[in-house]
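One structure coming up, written as structure tokens, with questions to follow.
Missing here: one protein chain of the complex. Every other protein chain is in place.
Up next, chain A:
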Amino acid sequence: MNINVRILTKSVAQQYAFKRIVTFSTKPTQQAAAAAVPQQQEVTGPTVRKPIVPAHYRFVYPEFLPDPKVEWRNAVREKLERLDMLDRRRQIELPEFYVGSILAVTSSDPHAAGKTSRFVGICIHRERCGLRARFILRNVIDHQGIEVVYELYDPTIQKVEVLRLEKRLDDSLFYLRDALPEFSTFDENMEAEPLEEGAPVPINDIKVVLRPRPWLERWERQNLLGVANIEQYIKDKHRKSAEKVQKPWEKYDLMKQYRATIPEEEQKEIFAEVHTELHTLELQRKRNKRKRTFVKPKHLA
């Protein structure tokens, strides 16, 4: 009852204190919100200082978030793994990249000519977390599709370069295996295409053309956005069976989503722990890059 009284008095006070324009919404209008926000910041600014972790960190460093499966959680192991990951990141630069970006990975290879091998390809999948984080690169070399699985924190990796930083329409690009080879062919001597600083990562909305069936997977069931010609190869029976396995209710299954994610509070805690270190590393890398770009040209004649 006390709570009700408090809420009532509060709401009554609010009604008489401010003229509220919008009566249909419980949230203030955008203008009012914009006006209210700086006031709050002024009040809380000097008293409470929190480490500012950028919101995009969870996309840039997804492997720092632990596996949401409760049975496999272990706070101590997760923390130790994060420390190891930071240690590794101090040794080599592991840049930001996404599924659909084009990477060049140089790794130690005892059987290669110079003991190192460099592989250029498009990242078609990212999986696992912590020290086990890994990604798959795909390229077509001499008319042969090649895929290499790299572990991100593998000590044999010597260099990871992002040649083209972009995203695709889908979360994983396994359908490139069934696409025409030109869609996964990338030049080995391709040069890096730098993005402007602070620019958002572009989304490449290219639509891939598939080969005729048989395919490795039933692509028609996966609601792919980046494929142009699925309809061309499927019959009515495929369409029907695809419809049957759809799960339109899953986007409303809140607990399923909750069990697949790490809650925001926990994410904040994790990134607050690693943020300063990652940020200094980023700054260091930027400084080094600038140094490298301003090398004086030698005498030409």
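We take it that contacts are C-beta pairs under 8 Å (C-beta built on N, C-alpha and C of every residue); 3 or more make two chains touch, one makes a residue touch a chain; residues count from 1.
In this section, contacts and distances are computed from a predicted model.
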Listed names "Cytochrome c oxidase subunit 2", "Large ribosomal subunit protein bL17m", "Roadblock/LAMTOR2 domain-containing protein" or "N(6)-L-threonylcarbamoyladenine synthase", with the criterion being the UniProt name of the chain not displayed: "Large ribosomal subunit protein bL17m"
Sole residue of A:182, A:236 or A:265 that reaches the chain not shown, by the stated touch rule: A:265
For chain A, the residues touching the chain missing from this view: 3-4, 7, 11, 25-27, 58-59, 62-63, 65-72, 126-130, 132-133, 247, 249, 252-267
